[in-house]
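Here the structure comes first, spelled out in structure tokens, and everything after it is commentary.
Removed: one protein chain of the complex. Kept in place: all other protein chains.
Our next item is chain A:
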């Protein structure tokens, strides 16, 4: 009797994670639907003009999606080579002892609050980029996509390096020995044998990094601009989905106005994209683990 009660309590506690996911989905979905009752769904997805707050306000989110992608790509261009390179060094070249020191140091990067990165991007990195661009005769804004992208990339390095390090370590040693025995150099072994074997895990890490970059808020709120800008010049200011969500909700508009509700439409887009990335990434890592029977959760 009492035992059953406890077991029921445990089951109830376990369902909270499911309830949270559905809570997020439905709370965003319902408010997003009330936004799409006021404004066209197709214009939101395909329109290129974003002008909230003025009479006849328009909500075409393409420039915002483009800005998000731009900053995400800059972040990945920084995080992927550096994160992967660090992971390879730690798992293939460094001694066990060195590795045990290096890994926690890299993980400090992951533990720094994003608001701190945002401050650093806005106060230190952005002026540096303006100066650097001026040195090459270019003009950069103080809210350039480059500043937030680069700092975001540094934040994502441990996401990529930590997971990649695990999967590279999990590639069986017999494969390396076979390759070295055939006369391959260590570099060739890593490039031709180890990395291809670990590829599902590395792709999975990259997708997780991608999803983190798309959803990152504080760095872009503090360092990127507010101006929707369809441009491919990373020295200009751009805005992102998360910046716009924050901007829509800290204003003093009425809650049921399209200016506020659009935050939930953007939130829905963010939810769908990151969820898709997460699911693909998780299934890839599961496949990798099945292949090598890795038992590390």
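Here is the rule we use: a residue touches a chain if its C-beta (ideal position, glycine included) is under 8 Å from a C-beta of that chain, and two chains touch if they have at least 3 such contacts; residues count from 1.
The rule is short, and it goes like this: contacts and distances are computed from a predicted model.
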{"item": "Omitted chain, identified by the protein name its UniProt record gives, among \"Heme lyase CcmF/NrfE family subunit\", \"Acetolactate synthase small subunit\", \"Phosphate transport system permease protein PstA\" or \"Sigma-70 family RNA polymerase sigma factor\"", "value": "\"Phosphate transport system permease protein PstA\""}
{"item": "Contact with the hidden chain (one of A:10, A:54, A:232 or A:254)", "value": "A:10"}
{"item": "Contact partner of the left-out chain, one of A:116, A:138, A:178 or A:199", "value": "A:116"}
{"item": "For chain A, the residues touching the chain missing from this view", "value": "3, 6-7, 9-11, 13-18, 20-21, 23-24, 27-28, 30-31, 81-86, 88-90, 92-93, 102, 104-106, 108-109, 111-116, 118-120, 122-124, 154, 157, 161, 183, 185-188, 190-191, 208, 211-212, 214-218, 221-222, 242, 245-246, 249-250, 255, 263-264, 267, 270-271, 274-275, 278-279, 281-282, 297"}
